[in-house]
Each structure stands twice: as structure tokens, then as C-alpha cells.
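The following block contains the structure, expressed as C-alpha cells.
The other protein chains are all here in position, but one chain of the complex has been omitted.
For clarity, chains are labelled A and B in written order, and residue numbers in each chain start from 1.
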Amino acid sequence: MLKLENLTKRYNTGDLALQGIDLSIPNGQVLALIGPSGAGKSTLIRCINRLVEPTNGSAILNEVNLTKLSSRALRKSRRKMGMIFQEYALVERLTVMENVLSGRLGYVGFWKSFLRRFPKKDVNEAFRLLDRVGLLEMADKRADELSGGQRQRVGICRALIQDPDLLLVDEPTASLDPKTSRQIMRLINELCQERGLTAIINIHDVLLAQMFSQRIVGLALGNIVYDGSPEGLTPEVLTKIYGEEDWSATIEKVDDEDEEV
Amino acid sequence: MNNVSETLYPNNWKKPPFIKRSWLRWSIIIGSILYLIAALSSMDINIQRVLEGIPRGQRFIESFFPPNFSDNRGVVWEGILESIWMAIISTVAGIALSIPIGLGAARNLAPLWVYMTCRFIIAASRTFPEIILAIFAVKLFGFGPFAGFIALSLGTIGFFAKLLAEDIENSSPAQAEAVKATGANWFQWINYAIQPQVMPRMIGLSVYRLDINFRESAVVGIVGGGGIGATLNTAFSRYEFDTAAAILLVIIGIVMVLEYASSHLRKWVQ
Partner (left out) sequence: MVVQKKQDELIWKKRTTREQWINWFYWLIGISIVLFAWKIISDKTVWFFVQDAPRQAADIGSRMVPPKWSYSLELIKPVWDTINIATLGTVIAMIIAVPVAFCAARNTTPHSTVRIVALFIIVASRSVNSLIWALMLVFILGPGVLAGTVAIGLRSIGFCAKLIYESIEEIDANQVEAVKATGASNLQQMIYGIIPQVLPTIAGVGIYRWDINIRESTILGLVGAGGIGLQLNGSINTLAWTQVSTILLVILATVFVSEWVSAKVRGAII
């Protein structure tokens, strides 16, 4: 269960990126976060695992107040939060296997990780995950030899091998073509269902957000302006979030829903 | 997928080695060890002399605190100034000559015979370190900063023209093509398409070369080419370590100033 209470972030430049966000996410829910660039979506996600330090408020994961943790305790908590990045953020010169195993760094001591001696069950799990996403033969290839979609799948494995309670996903499809985007979103959704994972997914493609999430939160200028089911996204709501536009082409009509999936 | 059993996946994994072919890897490792043994054993080190040298080295380091900045005969001051002026002149002259040679050494600009000639000139001036050029310059032109100036200028040409040519060859052909399509003549084409692309890096390189030339100017004096090198040599041979320390600190100081100026200049140009 993730609870955000009055989460606020003001940058040094004076920009107020998040204005007292209150949000409750029950276990196992897949939530899509939509909104224009600069609305605060990336900031919100990063304030949860404190890659960005919030100015005020708290983020509470399963009774643990993340915002108050010391750096050692924070590292322990980060282990329980898997993050998937917009530009994959894989270490390009390391192999696929090393990238996936680096998800276990929070659990493994320095010397073991230096010598690449990970526990047997970690290695086993890494192979299993790579097979699940269809990349088993690529295990020893360098990360920069893979295509965009393949790299994103490695990023997903890295996040999942942490055995997290929470998945933080930052624009997973921003650099991918339409078909690959759908495949990745479908994969993330399936994996969350399989494991009962809670997930927050930043996404700018409203259609994909509707197709692959159970709940949608719309952010504009650091405030929540919509919180509800995917069906509730009418053109009026989209105007409130993004501004005036011809929104009818973006939203899937509710009766066509079954045909798409 | 046929088997979903978990035991199908391996429990062990090792990172693949950097050099994949094992014979290559082993021959490099063994070769390096053999080389190290051979090299170290061929260095006849006179332990006796080294042990004698330690207290001398200690005296040298002690003389840095404090260094002797008093310049009784004004030679140090004169030497430093000479080095500075020598560095400036050589850099300017060297770059001035490098521009036509660099333009001629760019494959995308010059016809083949011009290209080959210029590349030859560049290779010739790069082969020998400036000190060797200085030795010959002293033989030809006599002792003094003029010889140093010749040596450093030649060295500058090798350095600058090569990098200029490389930069021109790496510049965007699309931009060059676009300017050519307007019907510009050759000089205009250089001025509008090539120059703006290579200019920022060339400015940075000029200051870098000024830095190098100043450091080299401190050295050519050892063989008679003027500058602070001769003074430093004398100070050492007379065991005037504190004066030598002072000279070294001045050199380091000037290089620091040059570096500071260069990073500012580069930021301003970007």
C-alpha cells in the first residue's frame, strides 16, 4: 500500500513542481499517470524513491515512511522498489546479464558484486526472467547491441529481479515505435498481474494508458486534476489536463474497447 | 517454450572475458609478463647511487620551503620573459603557417598532389621532438631565442595543421554542400561553410598550443635555444636548489594561469 501525503517539491530555481500531492494506492493496482511535460510526473515518481528529494510531505510504503529514512535504510527500501526508465538507462558497455543482475546490487556485498559472484538463486532467476521476456539467447551480448524494445525488456528484468513491492515506471514507451510500445505495455501489465505488483506508470500516450491500467491519475502543473477509471476520460477531462485540443481522435470510444485488446 | 521447469535454468554464470579468443588472451598475458621481466632486468640500476641520491633529493624538496625568488643578476626574470615571448611568437607564426597547410591537407578540399605535399610536410614536422629541431636550429642560426622560435614554430605546424585537417575532414558535408549550391567562390565557401564549423575547436587548440609552446620554451634553452631552460640548468649544476625551486614554481604558476584563461575562453566561444 503506497500513500503519498502532501508531497511537495520546489526546485532551487523556484519552480513548484509538485503542490501537495495526496494519493493512496492499494496493493496490486496498476495506476497510469498522465499529463503534459512539466506537469510533475517524473518528479513525483522520483520523489518516492528519493532520486529527487521532496521539499515537504511524505511517501509511505507499507507503513515505512520513505522520506524520513537514513541513507542506509533508504538503500534497503530502494531494493523493494523497481524502476524502469524512459531511455532504458542500461549500462551500455555491460552485458545483458550484468545489467539484469545489477538489480540485485542492493542485496549483494561490494566484493561479491565486484567479482560478479552473485548467489545461485539470483542467477537462476535472471535466466528465468530473460526467458520470460524472450531474451534468453542475448544474455552475453553487450547492451548497446540491442534494439530499443529489447533494451526496455532488459530494463524490466532488472526491475523485477529485485523482487519489488512497487514498480515505478517512467515513460517506458517514449523512445519506442507504436507496435513495440504496445508490446512493452502489455508485458508490464501481464507481469504486474502475475506477481500482484503495485505499479505507477508515467505515460504520455493516453490511449495506451487507458488500455493497460486500472486507474488513471491526471497531473497538471503539479496538481491532481483527475483521479478515476480509464473510461472516465472524456474530452472535457483531457482539456483540463492538457489544454484545448481536438481530443476525440485520441480517446478510444468505449464500445470499441474489446476489439483493440 | 517446451519446459517451464525452473531446474532447466543454469545456476551459475560467469562474465565472458574481454578478449574472447583464449589463445590471444593467454599470449598477451604471458607476453606481458615476459616483457616486464626482460625490461626490468635490463635496467642496470645502481642501488648505491640511488641510496646516495635520497638525501640529495630530500635537500631538493626542502629547498622548496621557501624557494629563493631573489634574482640577483636578473637572469631568471629575463629568462622567463624570453620564454613567454618566444611562446607567443611561435604560436602565432606556427598557426599562421598551419592554416594554408591544414587547408591543403584536407582530403575534401584539396586536389591530390596538394594533399600529399601538405601531409608530407605535416608528417615531417611531427616526427622529431622540438628539442631535436632546436639542436639543428641552434647549429644553423646560432644560440638564442631565434633558434628556439624556429623549432617551436615548426613543431606548431605539425600539431596544428594535422588537427585542423582532421577537423575539416570531419566537418559536415551537408553544410558545405549547401553553401556551394549558392554559387559561392572558393574563398567564400571556406569562410561560410568550413570556418564556422572548425573555429570553436581551433580557438581552443590555439590556447592549448600556446600552453605547450610555453612549456617547450622552458626546455629548448637546455640546448641553447633561449628561454628559461638554460637558467634552470645552470641553477641545478650549481646546486642552487632554492633558485631552481623558484623557477619551477613560476613555470607551474604561468601554466595554471594559461589553463584558467583557456577554460574561460572555451566557455566563451561555445
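The rule we apply is simple: a residue touches a chain if its C-beta (ideal position, glycine included) is under 8 Å from a C-beta of that chain, and two chains touch if they have at least 3 such contacts.
Predicted model, so just to flag it, every value in this text is computed and none were measured.
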{"item": "Of A:9, A:41 or A:158, the one touching the omitted chain in the full complex", "value": "A:158"}
{"item": "Touch criterion as defined above, residue of B:99, B:114, B:131 or B:203 at the omitted chain", "value": "B:131"}
{"item": "Identified contact with the non-displayed chain, of B:114, B:203 or B:248", "value": "B:248"}
{"item": "Chain A, residues in touch with the chain not shown (by the definition above)", "value": "49, 51, 75-79, 81-83, 85, 87, 89-94, 98, 102-107, 110, 113-114, 155, 158, 162, 168"}
{"item": "Sites on chain B contacted by the missing partner chain, in the whole complex", "value": "35, 39-40, 42-46, 49-50, 52-54, 56-57, 60, 81-82, 84-86, 88-89, 92, 127-129, 131-132, 135-136, 139-142, 144-146, 149, 215-216, 218-219, 222-223, 226, 229, 232-233, 236, 244, 248, 251-252, 254-256, 259"}
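What we mean here is this: only the chains that are shown with their structure count from here on.
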{"item": "Whole-Å separation of chain centres (CA-atom averages), chain A against chain B", "value": "48"}
{"item": "Of all residues in chain A, those that touch chain B in their complex", "value": "95, 97-98, 101, 116, 118, 120-121, 123-124, 126-128, 131, 139-140"}
{"item": "Residues of chain B touching chain A in the complex", "value": "1, 6, 9-16"}
